[in-house]
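What follows is a single structure, written as structure tokens, with notes after it.
The other protein chains are all here in position, but one chain of the complex has been omitted.
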């Protein structure tokens, strides 16, 4: 197989990031199977046509149902709004297409499971867009854990802190409405933390959480987009139906314990996506705002020179780094998506499931919902309880 | 009043820190009432005599009961082991002495309340040793909160991370035995975080926590001291009866929410005592390992230059700073105790209670126990529930 | 004009970076004139053909002389080895093509001046590849200087520290040979610092420098590339004919003074390209390893909260930032080249010279040579002296 023909549904923020990734693979990872930018799909004919030209797709269409059955398409990329993921994914799976679905997999656990089942039944390759895994510094953290260099893991603590809705006059965009977004900071930001925890520390056993919506009502937006909104003179307000912040504590199968916080009310934090792992032999710290760096500590370093090392994960030895620039030259947010696509292309070539895939999407959703249930019922909720639902 | 005659009970780590503080007040804060280093008291005659000479006390004695009733003593300083705080404090109060008691006030809430009651009944001045409040950088944080410059507080998150018992062969010192220490990381480290939260954000309303003892058994120590232990060839092990780590979530009366973690298993963290506050108008970050610094963010800074400022709290304008060295010259851990004593001396002169005092000790203990109860009963515990006990 | 047809000469490290930039402009800066990736040119037919396909050029050729006169080409991009810049640039200018030339403009000041003269005579647009100017954080620094917010500038200090040739067994690659590279760390790294200084502080008046070659001989490389070399069993050694490190002091027309250091022997520094500016009203600090950040200090901040702010230059208000990802999401090294091309495209559309251009290349070369002369003659060398040569 020399190329994979992609049909992509959605063309906003994530559509742009994915398009850039498809474009970049052949240039920076020429050994990988080439993703062909065949068809882009969106509801608005004018908008999708513009995106087609701007992003470099061969064709644009408006009907995703038709797209997912086209014979000249091998892979469906879903970055449309979360509430339509399920329907598209199941149709694509049934049509035998590989699927690259943005997170969250679906709005709830039940839907996620149906998607996974459809994908497994169809025998297709499926992937979910937890892009932060693909920072070389995170890959290094993974390698340190896997190789045992951090020893037995005791602690995982992670925060995803933003401040974009701190202003009470910031309008009621779709991300603040439960029926469209499914969840607030928890599903949007916390999901990334949960995935990172599962990737690095393993499965959760139980959780207990706390949520808060600090600003209960906001001006109704005249035009709603993802992270921004057109200002308006509208003084009418509507209710915010998602969480502004969600925190939770957790236990893992391995015996490790964890602490998680996702908030959009942390003044000064544009997008601090950070975690720390403490093991019996060492620790690592990561903050996506300095995504090229991993801080690493080893218990067995010589006694007088023990300390966290600031490792730039840009050396040839670091995963994905050699494809880019000389050592010490930073890469950015967009490069994580390119690495994601490389993983998917490699998985197709090697006839294996890419990682992370729909299993990870389901598992993440189970933790998200366990936390939500623990918030509602004010009690610890086990993951086995979720499994029995 | 030109001087306050101090009788100090205890002469280990904290006894040394307090002695140094008493010595330093007249030199660096000559305007303050002078604490006179009258009598030091300890059970071991040889040990206390050596401490007297080394630390510069006028006299040493071995019987605290006698000491607390001496007419030539105005203030009793209690830094003996936690399990004797109560008895000494009540006797001292009844003898009409002012009391400076190291934290924790007592081993449990009930005892703490009795101590407070005794002190209040006696009408003496009482103080508790939450020394971290007295870092100039923390004083700056307090001022930013109090003056409203951070706006309404949404988040408080705090960690006290150490790694001194990470080695499973580290022996079973007294701090790992519940009957002497009362609690593990929670009472030792978490107490400081709780006090800081109360100081900066206000009263707690409810909490839920999680505890873990990662290493259940350790070699029995032949000689036990605070943070270190004499090695021995003993292979006999005994049970660790306190928590290695305790985490909890909390709500505050103000509407703020909080996250807390205290652990002795965070490899690479010698003593990371850190907190962050996020408000509607700004944020602050503090880490005691860099105790001279406070990171400060303001929402209303000019749009293109918003960012956390690294403020060195060593300028003349910063509380306590002018007494020391020129701006930019760091102070250390010991200076916080000197500031504590200054506060106590000033309170005596101004005939007011010093802050923090036994009320703060009781309130801290209530939160500690609420967390413990929440861990045992796996549920949210309110502070009003504790008040009713 | 709707597009600019580019013919690019060179296809190694910089050829890849430039190609990526041309590809990215239409996608991320759709308002800009579109650079068309017409022809890529290199001496090795197989190599350049591969590059054409990998990087996405329409055609590949091997004869640059033919290329520079083609009617279907508007702009010549020169990133071939430094020793051929001059010949190509003059030919391209004479053919009326716009020129984007990688730094250094030429191997010496005399050649640089000839190139500038040819470009000016031909009336074409010319640009030189000082890409670090195009980090949004550097753009912010420029704005702070220009707007007077830093006041009168007193100090500029800059370091470009690398460690890739620290190992004495690292082979004698072309960058270590004067006849090809022209200069060592001074021309390669120092040139960037000099350009940054001129951009932010203005013209130099005099300099005095010091150079050192720590490792005088190295194994002759069997195959030489830019920053890496194929290992070999060759034990034969040849002389290193460029500087491993060059430091210099400087005065500026504005009255500011500066300190500069470029070295390839700073263990632990993969590519620390940093500067600091101190003015009467404020300071800024920048390090390319954290290229999304600028540290900013203002003298007139409130007295108790003065400190360097860590500004993430990823907000909408920061130049070029809005074209990329949401605030707080880092960009990387490659994005600086995209911004460079945007500047060139805008300059063509607005019929003005892009900045930086050959004037800047000449001025930088004059400082480089003034430093070299000062090293040889062990004396201060003025820039007016260089002008008179």
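Should a chain be cited, it is by its letter among A, B and C, assigned in written order, with residues numbered from 1 in that chain.
Here, a contact is a pair of C-beta atoms (placed from the backbone, for glycine too) under 8 Å apart; a residue touches a chain by one contact, two chains touch by 3 or more.
Values in this document were obtained by computation on a predicted structure and should not be read as measured data.
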item: In the full complex, displayed partners of the excluded chain; value: A, B, C
item: Touch criterion as defined above, residue of B:108, B:241 or B:271 at the omitted chain; value: B:271
item: Residue of C:241, C:259 or C:346 touching the missing chain in the full complex; value: C:259
item: Sole contact to the chain not displayed, among B:213, B:246 or B:292; value: B:292
item: Residues from chain A at the interface with the omitted partner, ascending; value: 140, 143-144, 293, 295-296, 298, 301, 303-312, 315, 317-318
item: Interface with the undisplayed chain - residues on chain B; value: 13, 16-17, 19-20, 23-24, 26-27, 30, 54-56, 162, 164, 226-227, 269-272, 288-292, 312, 314-315, 324-335
item: Residues of chain C (touch criterion as defined above) contacting the omitted chain; value: 154-155, 157, 159, 161, 163, 166, 208-210, 212, 214, 245, 247-249, 251, 255, 257, 259, 261, 263, 265-269, 278-283, 297, 299, 306-308, 378-380
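Operating definition for what follows: only the chains that are shown with their structure count from here on.
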item: Geometric centre: closest chain by C-alpha means; value: A
item: Farthest chain (mean CA position) relative to chain A; value: B
item: Centre-to-centre distance between chain C and chain B (centres being mean Cα positions), rounded to whole Å; value: 54
item: Chain C: positions in contact with at least two other chains; value: 312, 315
